[in-house]
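What follows is a set of notes on a single structure, which appears directly below.
Certain chains of the assembly are absent from this excerpt, and the rest are unmoved.
Should a chain be cited, it is by its letter among A, B and C, assigned in written order, with residues numbered from 1 in that chain.
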Amino acid sequence: MILTESDLQAIWLTVRLATVVTVILLLVGTPVAWWLARSRSRLKGMIGAVVALPLVLPPSVLGFYLLLAMGPNGPVGHLTRALGLGNLPFTFWGLALASVFYSLPFMVQPLQNVFESIGDRPLEVAATLGASRLDAFFSVVLPLSRRGFMTASILTFAHTVGEFGVVLMIGGNIPGVTRVASVQIYDHVEALEYASAHRMAAIMLLFSFLTLLALYAWRADNGKRS
Amino acid sequence: MHLTLNVQKNFPGFHLAADVSLSGDRVGVFGPSGSGKSTLVGMLAGFLKPDAGEILLNGDTLFSTSRKINVRPDQRRIAMVFQQHSLFPHMNVRNNLLYGYRRCQVDQRSIHLDTLVAVLQLDDLLERDITTLSGGQQQRVSLGRAILANPRLLLMDEPLSALDDTLRFQIIPYLKSVSSEFGIPYLFISHSLVEMRLMTDTVLAFDKGAMVGQTTSEQLARDRMGSSQVGYINLLNLGRASDNGSLYAYPWGAARLLLSAASDRDHSMAELSSKDIILFKQHPEAISARNLLQCTVRSLFNTGRRIGVELDCAGNTLISEVVQDAVNELGIIPGSTVFAAVKASAFRILPG
Amino acid sequence: EKITVAAAADLKFAMDEIVTGFNKNHSDVVVEVIYGSSGKFFTQIQQGAPFDLYFSADIAYPRALAKKGLAASDVTPYAVGRIVLWSNSMDTTHMTLASLADPRITKIAIANPKHAPYGKRAEEALRAGKMWDTVQSKLVFGENIAHTAQFVQTGNAQIGIIALSLVLNPELSKKGGYYLIPDTLHLPLEQAYIITKHGADKLLAKQFAQYMTSKETRRIMTRYGFVLPGEK
């Protein structure tokens, strides 16, 4: 085996983290994007801007603020302890929460786009055929937004995999808990262990490439139908 | 169906006002392009909001500005055939057709896929992608989808415009039977007088956003007789046909008509244009027209440059159109006797 | 005239003062100091980064550069770093390494021993103090020594092993005392600089290097918690 056990552990952790974050963001980002796409509220622009904000802060700085907020003296920290969840920094769920926050725009923006491009008509049709709004969302909007969901999920997943500044900042680099692959490669590079770094980077790239390739093939296949 | 509708809707440069209270299951909306027909049904379906007014269907308030009611479209149970078909592109024909059906309570599903598919001639297309359908095929799927939703009211915005005559005249009687057999009232938009005559009883006529009148399709046909290419369309209730040489003899009230076409049903409906009836003062000789009826003039009415002559032919009513000169020359006055000549080929048996 | 100095992040406060002092004698020159990770500078200098002097927190880097022929001067030690136990919430003045076994301490921050020099020394000290196995499950690793200090400062780790120079930083020194870990427990944390090939022809670079040995400089360095080479 060309990867050490700790490399494998890091990769496995990364996949778990990215999956968890993508799933959470699908659940959280979809309604946000839908609201942004449909609402005529005046708040719309503001919420839209807020959602995009995490992008402009450097990840490690964002990580620093999250560390403050989630720490024992921070507001989020107070909340999580009140909820009996303990302190989040240095835990998997702390990482997940931070990544969710940081990756939100990658999920919301493409979804908002595709939702907007669907227009009113299909929803009107569905309504006249007796579909409630929720029903219409699942039976019409979702399938018509396949591509957008694909893009949003790819961006989110990939971004979580590559994410590093925030993770480093609040994760504490604990093996098996918060030492994800990106941190592991970074450590290799910093320690001038270039061979290990190359190996792991190559494997991650290859793995990602194959995954993306499969997704794109699927997407192309689906694309034919619409 | 009882519909009360009193709405206002303004667009820049266009103002629609309609005030109707009508009962009837087959209602037509008639008017030239841009007169506000689609806008009206959009408000009924619920995705266009009137600026002010009220909409009541069978006593239920669907919309009311004064009472601040606006029932959501999906709770109105009003299905719609859109002018631009708007099929779901991610579903095949079958799933498009069944979309509303599946959302309908099981005990309310009175109409079923198979019969509908047969009438609309969609049998071979069920598994097809929507994007591969021809224009007319799309229109038929759209129509079928709305009917299968088994709505409380069916709105149809020019549902037959992309269809050839053969298909159109097969679908019309089916639509009527859907209405009568399954009790689905409909509102039918069209700019075709023939379709209005055949499909509807009550007609709302629009012009430039104003409802110019609520009338019967019968009356509309009389009014437009003079300006329409097809004249007034007489609808004749015929009995069962019997052979008569190369023609078919149909009982028509106390009279008998010879037609060149036949149906094998006990009761048939035939249409006959007012233009196809020629009147004689005396019984003519050696005429190509196979039907010569002795009739009494009941009344005369004027539409444009034509005179409508309402005849009583052996107890049946028939409307012919003539010009003023003919009225004068033949001395057509109420109570006078005339002979009406009609060619055997002038009738069209309506399938159904 | 201008030189660019790449300096290890822990030098930040000392170096700023040193440059001010230097500028008193050389008023019309600019000494631009860039602080960052010694390892990153090491990589960048190999790729032709425009740094004239390189102050590394770990003598190993300048030595490696010298070996590759990228140094224009001797590898000159300028300080020896010291590590301390420090906390934001506890009084550390009377603690020793053994106190880390306290069950109330659940998270201990050190710099990543894999590549951060202060982290390496912290690990050595913990091992020498026979505490490594006890505390290993409590350890969280900072990317560098400043980041490690933040873990402690924000309260996410109750205690950490960080550089003495940082504890003397005004931002942290308000927060209380520290325990200086005996330098017998770890290898010396030798810090050294070189003039790089890029700065080879710059007189100013040599003058600045010269200035590092001056009395004022040594005083500043000591004040910020650095032990100077050859002193105790």
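Following the convention adopted for this analysis, a residue touches a chain if its C-beta (ideal position, glycine included) is under 8 Å from a C-beta of that chain, and two chains touch if they have at least 3 such contacts.
Since this is a predicted model, take the numbers as computed values, not measurements.
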item: Subunit counts for every protein chain kind in the full complex; value: A x2, B x2, C x1
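Just so it is clear, only the chains that are shown with their structure count from here on.
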item: Category of the chain touch graph - line, ring, star, complete, other; value: line
item: Central chain (distance from its CA mean to the mean of all protein CA atoms); value: A
item: Chain A and chain C: spacing of chain centres that average the CA atoms, whole Å; value: 36
item: Rounded Å distance between chain B and chain C, as computed from the means of their C-alpha atoms; value: 91
item: Chain centre separation in whole Å, for chain B relative to chain A (CA means); value: 56
item: Touching residues on chain A, where the partner in the complex is chain B; value: 120-122, 124-133, 135-136, 139-140, 143-144, 146, 225-226
item: Residues on chain A engaged by chain C in the complex (per definition of touch); value: 64, 67-68, 70-74, 87, 89-90, 168-170, 172-174, 187, 189-192
item: Residue ranges of chain C in contact with chain A within the complex; value: 37, 39-40, 42-43, 107, 109, 112, 114-116, 139-143, 147, 150-151, 154-157
